[in-house]
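Could you have a look at this structure, given as structure tokens, before my questions?
Moving on, here comes chain A:
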Amino acid sequence: MNSIIALSLFGIANLFLGFLNNRKILLPATLAFVLVALGLNLADWNQEYLWFNNMLRTNNLSVNFASVILVATFLVVAVSRGFGDDEEHTHPAEYYAIMLFSVVGAIMMVTFENLIMLFVGLEILSVSMYILTGTDKRNLRSNEAALKYFLMGAFATGILLFGIALIYGATGSFNIHGIEALVLTAAGGSAPALLYIGIVMVIIGLLFKVSAAPFHFWTPDVYEGAPAIFTAFMSTVVKTAGFAALFRLLGGAFTGVYGTWIYILYFLTMLTLIIGNITAVYQQSFKRMLAYSSISHAGYLMLTATAKVAHTQSSILFYSLAYSVATISAFAVLMVVAETKESNAEKTNENFDIFNGLAKNNPLLAFVLTVSMLSLAGIPLTAGFWGKFFIFSDAFQRGIVVPLVVAVLMSAVGIYYYFKAIISAYFKEGDVPAIELKPIYKITLIVTTLLTIVLGIAPDLVKSIF
Partner candidate 1 sequence: MFIALIVCLGLILTNVVVGVYSERKISAFMQDRLGPMEVGKYGLLQIFADLLKLLQKEDIVPKLADRKLFLIAPCIIFIAIFAGFAVIPLSSGEYLQGSKAEIGVFYLLAIVSVDIIGLLMAGWSSNNKYSLFGAMRAVAQIVSYEIPLGLSVLCVVMISQSLNLQEISTQQGIFSSEGNYLFGIKSLGIDVSAVGGIFTWNVFRMPFFFFLYIIFFIASLAECNRAPFDIPEAESELVGGFHTEYSGLRWALIFLSEYGMMLLVSFLGVILFWGSWYSPFPNIGSVRLADWTNGEPNTIAGTLAGFFWLIAKAYLCVFLQMWVRWTFPRLRVDQLMYLTWKVLTPASILFVVLSGIWRMLMN
Partner candidate 2 sequence: MQFWYFLTALTLLSALMVVLSKNPIHSVLYLVFTFFCISGHYVLLNAQFLMAVNIIVYAGAIMVLFLFVIMMLDLRRNMPDSKSNLTKLAGAILGGTLLVILVAVMRKTQFPQFSQMGGKFDTQTGMVENLGQVLFRDYLLPFELVSILFFVAMVGAVMLGKREAGERNF
């Protein structure tokens, strides 16, 4: 809760820092802001609070989710490098401010106790994302992506809102614990039919935001069109927040009538996994591949969100963390390499082939890329492996066999396309000049890589906290 207030103020402070005409100060200031918010967030540890007439609930679950979001934000900000030295075409103060505001929305989605808070949080996050997607104003693709994202997102929000209204009509409450109680008493079949359709609509609205099939059509275009740094932000923070919200609804408020949604979600999980992984195989663009990979990871997370066992939440958290860290380092490598290549070519090239021969002059970057790819693919000794392992074992315990089999098969497919990047970095001929990295950038890359490996060797370090 305090982190929400602090981040709102920090966002405004960031805008004022923009007046200073000193672009150097923004990056450290934003990093400090995120750290302060993280500290305030952790101060709620082991305490359960309800804030402002049951609008927000902070407990260990919400602190964990918010921490994952804030850590991801910190890493993304750290690799943003102050948005370059292009004085005329970038507005770092505004970018950082909007990022901080969007984290406010994300934390609201994690801590909400009232569906209105969910809606407002989701809107803050989405509107920020629409804007950040379109920040590259000179790039037509960026403009197109922003418009597409905005139109489709607005539509999905409409469906979510309609669902919330129907649930309110059925239960007379916006409070998720109130809804949970009413749903449990009504589970015998006396629930108003409005409830079921409302629940389905809310789930559809949220699945759109986490880009699950068949609501994923915006994802590749938006991920490709948006500047890489914001794609990284989008694919980590939005996804974590979206799944936190989905988990809190499915695992809490809607548990009583799980018969309504569980088969829909099984089906959508399988669809998401198949579409995400199979389509990713055919992608030429690395960024687009990461977009489809993010769809497929949404599938894995959906698998565990449906499988409600005692430690589901720690599986989701661990997976989100592992996925976020790996994705951010992949995007970080992509950004520097694409930028180096850009100075030679006219158009930004973000295909696999820009990594050709990366290992020769830049062993660090190649190694970071490899680790992140291995983690995303779920190879042992990386965090991603344990993430997938926990999810699969949850699903197995729950006894959802068919989606589990599909998930295992599809993660085998995943190995193919993730290795394409590694192969081009190490085994293909190409010339990537040695890239000079700023210290903070280098440190971030090393930290993310180390985190991935350490979590891969000793997952209990973090898993025991969650």
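Per the selection procedure, all candidates are chains of the complex that A comes from, given by their letters.
By definition in this document, contacts are C-beta pairs under 8 Å (C-beta built on N, C-alpha and C of every residue); 3 or more make two chains touch, one makes a residue touch a chain; residues count from 1.
A quick note: this is a predicted structure, and the numbers were derived from the prediction, not measured.
> Given that all of 1 or 2 sit in the same complex as chain A, name the one that actually touches it.
Selected candidate: 2.
> Per the contact definition, I'd like the list of chain A residues that touch candidate 2 in the complex.
Those residues of chain A that touch candidate 2 are 4, 8, 11-12, 15, 51-53, 55-56, 88-89, 91, 94, 97-98, 101-102, 104-105, 108, 114, 116-117, 120-121, 123-124, 127-128, 130-131, 134-135, 137, 169-170, 192-194, 196-197.
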